[in-house]
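Note that one protein chain of the assembly has been removed; the remaining protein chains are unaltered in position.
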Amino acid sequence: MGLDPIVLFFALGLGAGILKADLRLPPAIYEFVSTVLLLSIGMKGGIELARQPADGLALDLLLTLILGILLTFIAFFILRYVGRLDRSNSAAVAAHYGSVSIGTFAVAVAFLAGAGISYEPTLPLLLVLLEIPAIVLGILLARGVKAGTPWGEIAHEVLLGRSVLLLLGGLAIGWAAGPEGLEPVAPLFFDLFKGILAVFLLEMGLIAADHLGGFRRHGLFMGAFALLIPPLFAMIGLGFAALMELSVGGAILLATLAASASYIAAPAAMRSAVPEANPAISLTAALAITFPFNILVGIPLYQQAAEWLLRTPS
Amino acid sequence: MGLDPIVLFFALGLGAGILKADLRLPPAIYEFVSTVLLLSIGMKGGIELARQPADGLALDLLLTLILGILLTFIAFFILRYVGRLDRSNSAAVAAHYGSVSIGTFAVAVAFLAGAGISYEPTLPLLLVLLEIPAIVLGILLARGVKAGTPWGEIAHEVLLGRSVLLLLGGLAIGWAAGPEGLEPVAPLFFDLFKGILAVFLLEMGLIAADHLGGFRRHGLFMGAFALLIPPLFAMIGLGFAALMELSVGGAILLATLAASASYIAAPAAMRSAVPEANPAISLTAALAITFPFNILVGIPLYQQAAEWLLRTPS
Amino acid sequence: MGLDPIVLFFALGLGAGILKADLRLPPAIYEFVSTVLLLSIGMKGGIELARQPADGLALDLLLTLILGILLTFIAFFILRYVGRLDRSNSAAVAAHYGSVSIGTFAVAVAFLAGAGISYEPTLPLLLVLLEIPAIVLGILLARGVKAGTPWGEIAHEVLLGRSVLLLLGGLAIGWAAGPEGLEPVAPLFFDLFKGILAVFLLEMGLIAADHLGGFRRHGLFMGAFALLIPPLFAMIGLGFAALMELSVGGAILLATLAASASYIAAPAAMRSAVPEANPAISLTAALAITFPFNILVGIPLYQQAAEWLLRTPS
Amino acid sequence: MTGAAQAHRKLLTVITESNLERDLVREIEALGVAGYTISDVRGRGDKGLRASHWGHSSNIRVEIVCDTPLAERVLERLREKYYENYAIVMWVVDVEVLRPDKFR
Amino acid sequence: MTGAAQAHRKLLTVITESNLERDLVREIEALGVAGYTISDVRGRGDKGLRASHWGHSSNIRVEIVCDTPLAERVLERLREKYYENYAIVMWVVDVEVLRPDKFR
Partner (left out) sequence: MTGAAQAHRKLLTVITESNLERDLVREIEALGVAGYTISDVRGRGDKGLRASHWGHSSNIRVEIVCDTPLAERVLERLREKYYENYAIVMWVVDVEVLRPDKFR
């Protein structure tokens, strides 16, 4: 199983953006498309949860929290002591890489559907959980635990951010309505999923092109960082998947989540809580390098690693 | 048959809005979604009309006009003499409650589809007709029949408003093209209907949350009004349905229409023709109380009443 | 085979626009809808190209170029010497009529699908090619070959315009992914095609109504021009289709392309390269007269002509 | 700025409910305003927050460059027609324009 | 313009990152600003081009009509809070307003 044809839409957007072609998708379309994707991912998980209650969920959630904290710390120390970025920028970039990218997750979900591989219904829940600790830790690493940090506001922003809310909302709806209840909305949320993801990736390609060449300083180091962290973090993610005894599909998704870098929730939170960090550094790394790497090269790679790792013992 | 799972999307929007979460759907999406819903409702009616021509239509239309006028008068007198609102505000609110809500109608249509109950193809036509007299009467009640009322403009606004036009346009297209003619557009207009309605309800939930707590004065009275008028008007609607000899499905829809309050056509018309009325009062009542009441509690209730009422004789 | 019911949506938009009804579709919707249509047309062509490689493609492309140049010259001379328009306006209008309308092409594609007529997969490629020479020639006719023409910019604008890019991108994706590869995105790009085209036509009707009555001078001549050029150019297109030995379906599409006038790429290019031309003249002719003529009357006409012409020999 | 063709005019800015757009445009055109620019805005004032994504409860900004007498007539008319019942705010700035004939 | 009810005020215009909207509004309301108008814009400045279609990297314009002391307090506060780390630009114009009581 090679590349999913859906990434061709990303390539088209990227090419159009690089050539400075007159191709823009209005923000309204981006919001519509991402709303449908988030609800759809959440609902799929919720339907599965309604079918088969999750055992040992509490342990998985705990391990996911630990995974998020661990990844953020590793990223921070590499950035600060290998890359010699200043404290704020190290913390901000670490928050991006400790957190996750929903677009990358959606591509991995589509990839698994194409390959006929199933996964645990709890993954969307882990996705939500993995978004949070990195952001909180990033702020702590940048500012220290000092007075005056508007934690209330930050909690509000993180927990009630658009993506957390739509994912959890979708989960709840899927769980409450069950598969038959959601059949009437399936044409929009499930049948169109890949088509809508294609439009999303076209848009992502255009945006990634905007951010190419966004590094002024630290260019070489950041380029290497954005390319090497994903496989490294994917391996750590696979380790945690083995601890949680996930299926191959679940392990691929957890590895992809670990490998991915946030470009929506984390940038917004860092901009307001760590304003002295330069947003161009983290966005360029996450959007223009790590995201394409993961969807073009990473996901098939993580699949192979997951199959090798999880099938060896048997 | 309980709640349609589609109202869960309304609940999600409402919750997100109340928590002031960062979830907005851009106006462009609202317009797209409502355009598709209106055309779809109209086209469904038109297709049915093409199949089975409506007998006794003239009488039904006349009764519908009378229903609209009656409801507006009842609302006006309750507001003016029980609620002691001033003349303008009584007239403006009465226009909202004498008129109808297309969103509520769409939920009822989805509800009937889920329950496998059919209805007369003329209902979309009655919906259009029911939108109009309340608005005209509301203006008359507020201003009296005096010189200087720009009736031409008001007629233009009411008759060529977005919803009337799309409903009638959909009806005409459905009637002219028939079921086979519209088969190629069915994937968008019919298969996606419920999914698109779900997005619409998500948005409506967000908007309703914006309007919660919109009463400054008259809060208690208006709250009671917005909760008690729907069942009362639904019963009157059922009476008219019996006069028209509608089926159970048709009766449920007519009751729902009577019970619903306009939050698109009426506010726009009242704002320009009765500017001294406070738009916050009517919008809060219609959007934040009556709309949720109808879709969460009302429709199943009206179904039971309709079944009881119309099956008793047999 | 008569009118496709889909043109009823155009009629609805046109009627609403003429009555100045309160019906607008936001620009974001227009962009989404046209993006999906362009990608879809391109992808359909690409899938067919992957199935059956095109023989004699080079010759077809050459003939298409010649067709574009020929049509532009004919239009220019009629405008300049029959209509007595000045040089700039003649050149600008000629560029519109030598180029093509993707909306018209989409309606013809839907028409053929409805009638069960197939066509060569190269047609989307010819469409792209036919967009270009007219624009370049229009600029040359207006300005002469003088120094200072920003050819680089113009080439960029024409070759990397939205529609060329999305069509070619769709072709490439369809060709690379093949029919199975694109199956997961078929619900959006293929099943919804006609529904989305209906929304597009509704919007086009509204826009056409805006442009009715846009001629101040040259009204009579331009009206006749906009009505008579399409059948004339369609016949020339059929002649070229016979030279290329296209099937009946391909011939209908090529005739439709020849008959159609650009209202997206050409206006933008002319506005920046031939600013002294009055954009109202060409837009009114192309949008308010030629476009409706082609979709309401022209396409069925060209079908009859194509069948008569291409079946006679056998 | 002292370019030859420059002259002084008033820039009148009106912020009001977007559902008034059609009516207000008719009104100012009747008063003789030949040019204006409109944009979509949101805001807060005496009538509370007006920032909903719901079309008819947000604001527009109308800008009119014209001479002083016309600006005064427009101010006066809008005040008398809309001040009582609508959310509306207006202010006036001195501007220099290039082609004074365009802005009577 | 010399209408009886007219008075002079300041129009303070702020162009800044759109993700600051919530924070900035809270800030100016705390300083006593009762009315303001916001619109979505794009632009270029010291911090480079800010015109992406991506929500959080484009700009807003905030306009506040108020009296001189309040304008100065707002200017001062925004300068001290945002100048160092954010893309922000501000300017002030003299305006005439009709109902001075609306703009303290």
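Read from first to last, the chains carry the letters A, B, C, D and E; within each, the first residue is number 1.
Heads up, the rule we're going with is that a residue touches a chain if its C-beta (ideal position, glycine included) is under 8 Å from a C-beta of that chain, and two chains touch if they have at least 3 such contacts.
Just so it is clear, the structure is predicted and the values come from calculations on it, not from any experiment.
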Determine which of the presented chains are touched by the chain that is not presented, and list them.
C, D, E
Contacting the left-out chain: of C:7, C:21, C:166 or C:207, that is C:207
Interface with the undisplayed chain - residues on subunit C
24-27, 30-31, 206-207, 210, 267-268, 271-272, 275-276, 279
Touching the absent chain: which residues on subunit E qualify?
10, 15, 39-46, 51, 59, 61, 68, 71-72, 75-76, 79, 83, 89-94
Hidden partner sits against subunit D at residues 1, 3, 9, 11, 25, 34-39, 65, 93-99, 102
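As a convention for this text, only the chains that are shown with their structure count from here on.
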What's the farthest chain from subunit D if centres are computed as the mean of the Cα atoms?
A
Could you compare the number of C-beta pairs in contact for B-D with that for B-C and name the larger?
B-C
With centres defined as the mean C-alpha position, give me the subunit B-subunit C separation in Å.
41
Return the residues of subunit B touching two or more other chains; collapse runs of consecutive numbers into ranges.
24-28, 31-32, 187, 192
Of all the residues in subunit E, which ones touch at least 2 other chains?
none
Chain-chain contacts as defined at top
A-B, A-C, A-E, B-C, B-D, D-E
